[in-house]
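Have a look at the structure that comes next, please.
One protein chain is absent from this view; the other protein chains keep their places.
The first chain written gets the first letter, and so on, giving A, B, C, D and E; residue counts start at 1 in each chain.
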Amino acid sequence: MDFTLSIIYLIASITFVIGLKMLGHPETARRGNLVAAAGMTLAILGTIFLFDGEVSTKVYALIGIAIVIGTIIGWMVAKKVAMTKMPELVSMFNGMGGASAALIGLIEFPHYTGHPLQISVILAGMIIGSISFAGSIIAWSKLNGTMRKPIRLPKYNILNNVIILAIIAYAVYFVYSGSDNYLLVFAIFGAALLYGILFVIPIGGADMPVVISLLNSFTGLAAAFGGFLYDNMVMLTGGILVGSAGTILTFAMCKAMNRPLSNVIFGAFGGESATGESGSTTGGSIKKTNPSDTAILMNYANKVIIVPGYGLAVAQAQHVIHELEELLVSRGVEVKYAIHPVAGRMPGHMNVLLAESNVDYDRLSEMEDINPEFANTDVVLVVGANDVVNPAAHNDPSSPIYGMPILDVENAKTIIINKRSMKPGYAGIENELFFNQKTSMLFGDAKDALTKVLSELKNM
Amino acid sequence: MDFTLSIIYLIASITFVIGLKMLGHPETARRGNLVAAAGMTLAILGTIFLFDGEVSTKVYALIGIAIVIGTIIGWMVAKKVAMTKMPELVSMFNGMGGASAALIGLIEFPHYTGHPLQISVILAGMIIGSISFAGSIIAWSKLNGTMRKPIRLPKYNILNNVIILAIIAYAVYFVYSGSDNYLLVFAIFGAALLYGILFVIPIGGADMPVVISLLNSFTGLAAAFGGFLYDNMVMLTGGILVGSAGTILTFAMCKAMNRPLSNVIFGAFGGESATGESGSTTGGSIKKTNPSDTAILMNYANKVIIVPGYGLAVAQAQHVIHELEELLVSRGVEVKYAIHPVAGRMPGHMNVLLAESNVDYDRLSEMEDINPEFANTDVVLVVGANDVVNPAAHNDPSSPIYGMPILDVENAKTIIINKRSMKPGYAGIENELFFNQKTSMLFGDAKDALTKVLSELKNM
Amino acid sequence: MKLGILKETSDGEKRVAITPTIVKKLIDDGYECIVENGAGFESQFKDEFYETAGASIKNKATIFKEADVLLKINAFDPDEIKNLKKGQIIICQMYHRSNPECMQSLAEKGISAFSLDAIPRITRAQDMDVLSSQNNLAGYKAVIVGAYETTKIFPLMMTAAGTITPSRVLIYGVGVAGLQAIATAKRLGAIVEATDIRPETKEQTESLGGKFIYVEPDEGETSEGGYAKEASEDYKRRQKEAVDASLFKADLVITTAMVPGRKAPLLITEEQVEKMKNGAVIIDLAAMQGGNCELSEPNKTIIKHGVKIIGTTMSPLSVSTNASDLFGKNVYNFLTHLSDKDGFKWDLEEEITDETLIIQDGTIRKQ
Amino acid sequence: MKLGILKETSDGEKRVAITPTIVKKLIDDGYECIVENGAGFESQFKDEFYETAGASIKNKATIFKEADVLLKINAFDPDEIKNLKKGQIIICQMYHRSNPECMQSLAEKGISAFSLDAIPRITRAQDMDVLSSQNNLAGYKAVIVGAYETTKIFPLMMTAAGTITPSRVLIYGVGVAGLQAIATAKRLGAIVEATDIRPETKEQTESLGGKFIYVEPDEGETSEGGYAKEASEDYKRRQKEAVDASLFKADLVITTAMVPGRKAPLLITEEQVEKMKNGAVIIDLAAMQGGNCELSEPNKTIIKHGVKIIGTTMSPLSVSTNASDLFGKNVYNFLTHLSDKDGFKWDLEEEITDETLIIQDGTIRKQ
Amino acid sequence: MQELLSFITENLQMIYIVILMIFVGVEVIGHVPAVLHTPLMSGANAIHGVVIIGAILVMLHAEPDNILALSLGFVAVVFGTLNVVGGFVVTDRMLEMFKKKK
Partner (left out) sequence: MQELLSFITENLQMIYIVILMIFVGVEVIGHVPAVLHTPLMSGANAIHGVVIIGAILVMLHAEPDNILALSLGFVAVVFGTLNVVGGFVVTDRMLEMFKKKK
């Protein structure tokens, strides 16, 4: 292989590693992405322009056109897409990568019949690529809303296992037999696509990110097989890197959701749905969040309002919340406490509590003063409060708290609610705020949860 | 190369990586060491028993004897050495590794004359090995007390640079000339030894751990060159691993000491000594510690006593210390506060402070009750107290505090003192406790420092 | 509508029903206000303050003559009732269930009367709830009085001259007053224990750093509309057993236990007082309702068996400035809920009006 | 050696110099103790308690006759001095510099006298320092008295009936009493500000959560042996400027500023009081030494310009149990430092003995 | 079996590379805050777009008249480019929220 190209590939591999590393820290993430992109550009240009063999201009032109088309579409779509649609786009792009890998296998197959090793590599790449492609497309359409309900055929688990085993057995036979039957390859290709579809279809929309991450690492693997085939180091290393990092990421995501991976994938077959967890009776669906996301949101906010309630007192979390507030202030965030007149269980309960941890009196705002401020607040952190932020007081004349003035946290950009469960507060009524689009629930004892948020914040 | 051996080497390489990784976490560290040791044993046995060529029993016997001798000595010394002497032993072992690498070069040289690449690899391994060997021995003798004072020749910096440049130039010339003059090799060997000595000699004893870590990564590099030479993957990977990990570790150690590496190595030439920093006038030397060591010490202690003083109040660190105490208690550590009757600036100052953060009254002990307990206490954490733990009250009749009862923290196994500087307290007098063998100083504002300790603790 | 704000007549009462700040708000809302001279003096509100706020200062007789609505904190005394005119409306705390004769004479005058203590304990009415706002201050002040009266200090102190052990405070009844008492005593550094018949108060006590003495509750509901029900004999026995150890060690005991419409439960007998510490203090906030302590007498301080027993509900009176502030705000919220500047709404379907309107145009609606 | 413990005679004094616990320790050390009957009554120490501890209860005359050493808190009054016998030793707070006649009459009796207020402020003597131990309690109680007397509550409270703003407490003089006052007021939730002539008190104030009002100090040393020196006229002017804004907003003012051996500095003039809030309270702990407030009178409560001015040093007296505890411990430490069961050491080289022994066998050593 | 053995022996260094890369991948992700999970996934997704190099190679190697290979290759390159370009751009957009003050 050409020396310069080798070095270029080496550099590209290194940028991938470094880029990925940088992606793992909020401050460097953006630059990391650029680093990896630069390495990728270098590798692509090198591959095209430093190619050793004879290539007709026609082919060059085709390649050029393909790249231009891909670039324009990719760029436009990525730039235009709404923030909320990004995950599905990632899924789509992932599918493209898988398809690309599968196609390579399909094309290369005839050239290598008879070399069992190469054939196995080709088949592996093709199968994995196809699964990833088909799975991603399903994931995309689920996130997209095209396919709404998880579809469950009977005996799912068994069916799926049978298919994948069949594919593997068939591939092994194929390699050993040394067959060069192109049609059979297409059959395998088709079976893999089918498996991809069946794999994702029963999984609920809320678990899609995990699935995408898994398929992402599949595609990495497929790319690595390509690297094996061509003895191309950058494909190999890049693919393996994504394969391993993607796998770890998948586990990390499951952990953040507090569920084992098997539960995400196979749990689906058990008929249990992700939204079924919310434990709510109104049937609306809630979003859960975790300390680390909470920390990031607050760290990058301009204005945070904390709404303490009885739960803060029960958890005796006044010291932690004060520390949190101080840290945020030291990072340049504007922080206030919104004190509802009947928060807690006695008049002035919140005041006693916060005075104990030396919260500055000037940071406490009365309800009337703070209510207009929620509209320009980035994050509201509701800690162990419930009735005092319940919009039923405005909306529901039949509610026992109807007519009570409340803190209008609904107007803020993001609402994070920390409590232990979906149980109601003093008034014993449901709170529709928990089901608000803008609301995320941070479940857990206030002291525990805030301590975790605090330590995440410190690590930023 | 033999297949089985390759796999064995592969496994060994992996154990090294995993072992090192495990060594980085307190809970897994010990097992990590064993994992790496197991891999090493495997690699050594494999090398001997799976060797392809014809070997006379005599040579086998010699190898056996050498290994037995090395094992017995190494084992005995390592088992017998006192805790405090361990760092110097590590230095010594490191030197042995360096010597071994250097010797390999010395022996192999004649076989490879004329292969410029091999010769450069051999020379590099030999030079680096020699420097590491000589440097380690000096480091050992410094820690050992044999060589006490840093020795400084005039124009040190220049002299050293000249020597190392000369060695490199000479080696390059050697490779290019294709010379096979064995004597010249010995000359380079000698020069490298000299450089190793000169390199370490001016550095003060307190900085030796950093130097050893640096030499450690040197030896790793030398081993890796050996790996190149023999195309031996386990040597290569093991050596590179230690080389890179050792370098990072060196920087980490410097960072923990709050000094740049250049300051450790070249600062020596500037005539500045490590103990000169203490800023004390009594000339005794103090030990500094850091939040992470403090956290580990307390985490693994059975009993910790906290001695609060006026500084705790100034820093308003009462909430943090309480959190620290709670965390330790939850980890099964027995924690008490020792309250000196005149700690702070008003009667009951510490009580007010600690009550504010809800410290349980039962955890507070009066001086008379707690004094006998220090003897079976693992760690005493003195936070912003000074006069109330000053042994001058017992020992120095001329002291203004002579005759005042104090907290006998001296009797504890380890004493950690947190304050911002070496400045005296209310009584305006020096405190010899700071210079006690058992004492480490944790400098910094109490709130800052304890917050750091706390977050280290949480990560354990 | 013309509102007349009267000076309180009961002994020791220092509060006033409406403060200058509230007068200003009422006038902004279009009401007229006339204030009896000296009404706010004891709560540090001078007559000038009222005048600045827009009220006119008049003497009692004039007010009774001119006002459409008469505002007071405590029930009207016979002298005052005599001066009422048909069609006038009065608002005050009447405790109508315990004062049937007074209701009778009011009805005879052909007036309408709203009682503030009858405001239902519903969420919507929280900002009119004078019992909560005043009991809250009572809880705070009871601790201050206790700290003032005992010969010990509250916090633990380890000093050169030896260690002072913290005082032990025991609180019976963890309602509004009890909770604030827990908070305040805790703030001052005492060891605080509390007990109540309603089991949910355990968590509430702990949320303020107090220790709860748990007594297994009677079977069935222990509370009703937020208030406690009466305890069984068996409960009382078990309560004594559980609390006695703490009682005999306590330096300060504050009792706040009440059951609406009944005599306050008897929680501390003379026999128990005898075993208490020499120098201990009992503050009985339920003294007016019969007292939680056998020996307590309303508005009196007694020393018996070495224990000082203070029977009072007067605690909020001594923080008259704040107490009047809150009371005034409650009344304001109540008033603007029931009426506007042109008159009352008389919406008898509405729960708050219905519950508080005791006498309507000379007819007694509630007994 | 026989120690006689006398009942205090001054008005309002509730403490006792030695408590039963200390009696026990003294007896264990080999001393003999006789206690005047009723001596501890007001501090909640009954005569039985002393007897249980090993003392015998006697009447005053007997004690004066039998005891080798006579112990009291306050200076001996003329009646008592009459009863002293040559060779007896007395220990109490004599304030010898302000009472030369009293010293004279004591000297004439040919006795020896130790004054507890003369104990030097050295580290070694901290556990005998009665001024520190009593001022500490005074600081605490001053805040409690303040909270008792004002018509407002201390903490901020946001309630359904509106928000109560926190009280503002201003403290002059951040010595032992001042610091404890800051701590206590802060605990109760007030906004606390303080000022002092010694600049090092800034950090101390802040270490308790208080806000310090900094006044640029005079050139040169501001303190001597831990005590403040007298302030210059210029300083006083600057101090007023800096503090006035806070003073006129304060709900409670506690003054503790003193300069040993001199009249207490005048910090609040009548003119300033006039501008203070209606209903504010001033507690002048320096009233006995001339007062920090122009209007204050020792042991009197005055209301002027709407401000209640309480002149007292009596604050520790009202926490007599603890005050006696600490005082007794101080005296015990002092006594065992100077003597053993067989008699005094009379080591005049030793600083504490030297400074406190005012009269030796009828000769006045210190003026 | 023998084939496999010899494969392993021949490609030993490749295997080292794969294993080490796995370690690197695992370590690099280490403790990433959860809020970065999505951008990280997206970034990794862009990186595996490196498969485009394979697609390019296919085309470069293809006979100019092998229509099937060329057209499939063409599609593969378009897909690959989509993966790469779209991947990096969308990641960048996701990460926009992290710019701002420290």
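Just so we're on the same page, a residue touches a chain if its C-beta (ideal position, glycine included) is under 8 Å from a C-beta of that chain, and two chains touch if they have at least 3 such contacts.
All of these numbers come straight from a predicted model, not from anything done at the bench.
Asks: Considering all chains of the complex, which shown ones does the missing chain contact?
Replies: A, B, E
Asks: From the listed residues A:Ser13, A:Ser136, A:Ser292 or A:Thr414, report the one that touches the chain absent from this view.
Replies: A:Ser13
Asks: Which residue among B:Val172, B:Ala187 or B:Ile248 touches the omitted chain?
Replies: B:Ile248
Asks: Which of these, B:Val55, B:Ala166, B:Ala187 or B:Ala375, touches the one chain of the complex that we don't see?
Replies: Only one listed residue reaches the unshown chain, and that is B:Val55.
Asks: Which of B:Ser130, B:Thr237, B:Ser399 or B:Asn418 touches the chain that is not shown?
Replies: Among B:Ser130, B:Thr237, B:Ser399 or B:Asn418, only B:Thr237 touches the chain that is not shown.
Asks: If I consider the whole complex, including the chain that's not displayed, which of B:Gly70, B:Gly114 or B:Gly428 touches that chain?
Replies: B:Gly70
Asks: At which residues does chain A meet the chain that is not included here?
Replies: Counting only chain A, the missing chain is touched by 1, 3, 6-7, 10, 13-14, 17, 21, 233, 237.
Asks: State which residues belonging to chain E touch the missing partner chain.
Replies: Interface residues of chain E facing the absent chain: 13-14, 16-17, 20-21, 23-24, 27-28, 30.
Asks: Can you name the residues of chain B that touch the chain not displayed here?
Replies: Residues of chain B in contact with the hidden chain: 12, 16-17, 19-21, 23-27, 29-30, 32-34, 36-37, 40, 43-44, 47-48, 51, 53, 55-56, 58-59, 62-63, 65-67, 69-71, 73-75, 77-79, 81, 83, 86-87, 89-90, 92-94, 96-97, 99-101, 103-104, 106-108, 116-117, 129, 209, 212-213, 216-217, 219-220, 222-224, 226-230, 232-249, 252-253, 256, 290, 292-293, 295-297, 300, 331-332, 456, 459-460.
Heads up, the rule we're going with is that only the chains that are shown with their structure count from here on.
Asks: Strictly by the touch rule at the top, which chains does chain D share as contacts with chain E?
Replies: Shared contacts of chain D and chain E: A, B.
Asks: Which chains share more C-beta contacts than any other pair?
Replies: Among the chain pairs, A-E has the highest number of C-beta contacts.
Asks: Determine the centre-to-centre distance between chain A and chain B, using the mean Cα coordinates as centres, and give it in whole Å.
Replies: 41
Asks: For chain A and chain C, let me know how many angstrom lie between their CA-based centres, rounded off.
Replies: Here chain A and chain C have centroids separated by 56 Å.
Asks: Hey, what residues on chain D touch two or more of the other chains?
Replies: Residue numbers touching two or more other chains: 126-127, 132-133, 136, 155, 157, 159-162, 164, 187, 189, 209.
Asks: Out of chain B, which residues touch more than one other chain, so two or more?
Replies: 316, 341-342, 347-348, 352, 356, 358
Asks: Determine which chains touch and list them pairwise.
Replies: Final set of chain pairs in contact is A-B, A-C, A-D, A-E, B-C, B-D, B-E, C-D.
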